[in-house]
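Of the protein chains in this complex, one is absent; all others appear in place.
So, chain A:
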Amino acid sequence: MTHIPHNRWRPATTEPALVRWALIVLCLAMLAILLVAPLMVVFDEALRRGWAFALASLSEPDAQAAIRLTLLVAALTVPLNAVFGIAAAWAVTKFDWRGKAWVITLIDLPFSISPVVAGLLFVLMFGANSALGAWLVAQGFPIVFAVPGIVLATLFITFPFVARELIPVMLEQGRAEEEAALTLGASGWRTFLTVTLPNIRWALLYGVLLCNARAMGEFGAVAVVSGKIRGQTTTMPLMIEMFYNEYLSVAAFTMAGVLALLAFVTLTLKTALEWRYADQLAASHRH
């Protein structure tokens, strides 16, 4: 039997210290270069002429209208997509039916379609050159180049987020608990509320947060259907581009900073909830 020097001994599942450090440094360097540095630049540009100037650029009516519109769009699309997502995931995982695979593929469609195509799709469907669009415009309720079009485009783009988070979790958990509840006489609704929902709540929360982040940040599809009317159909990402093009860098980067902060808020919320409910989270195998 050969002698293994004590200081050379390490568990078989771990790497040499050099490799571990190299990996950690590489990871941190990538984070710093790709994430932290650009964010710092955004805030640095925003505050180039001081806090007062940055805040004043946000109090402009167009800027406020953009913030209001973005919050309105998120407030409408996130709950709707949460409901759609749960319904889709429920249908796909709790029942067997023909064409299920197709539906799962369809749910993924907005991920694989370019946002520009998504936007044009709505312009073609509801634009003044389609029969439906012309009728809607005549009724004084235009869809494209107005707020409803922006909401629809955002709904389309963010549709998969909740469903894609829920489907793997619900598949993994199977149907045994729901079946038990049903045999004990619980109604379908009660089963959903007391058995399914508690099981999926972390995945649901995660999906909702992702959906919210994308709903507020979507640019491509919204740019196509917006019509870019200042103060009316301009969301925050569109406003950022406009300010930048108008040589108003401080206003552009302040708005970008606010959008980044909104993302931080959602992330912080998620992390805080994870800490608070770490034990339950571990029990449901989901981050």
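Methods note: a residue touches a chain if its C-beta (ideal position, glycine included) is under 8 Å from a C-beta of that chain, and two chains touch if they have at least 3 such contacts; residues count from 1.
We take it that contacts and distances are computed from a predicted model.
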(message) Can you work out the missing subunit's protein name as recorded in UniProt? Choose among "Carbohydrate ABC transporter membrane protein 2 (CUT1 family)", "Cytochrome c oxidase subunit 3", "NusG domain II-containing protein" or "Sulfate transport system substrate-binding protein".
(response) "Sulfate transport system substrate-binding protein"
(request) Please pick, from A:Thr13, A:Ser112, A:Thr183 or A:Asn245, the residue that touches the omitted chain in the full complex. (result) A:Asn245
(request) Consider the whole complex, including the chain that is not shown, and state which of A:Gly133, A:Pro160, A:Pro237 or A:Gly257 touches that chain. (result) A:Gly133
(request) Check each of A:Trp21, A:Trp51, A:Phe111 or A:Phe141 against the chain that is not shown and name the one that touches it. (result) A:Phe141
(request) Would you indicate which residue among A:Arg48, A:Arg230 or A:Arg276 is in contact with the undisplayed chain? (result) A:Arg230
(message) To test your reading of the contact rule: which positions on chain A touch the chain that is missing from view?
(response) 123, 126-129, 133, 137, 140-142, 144-148, 150, 227-233, 242, 244-247
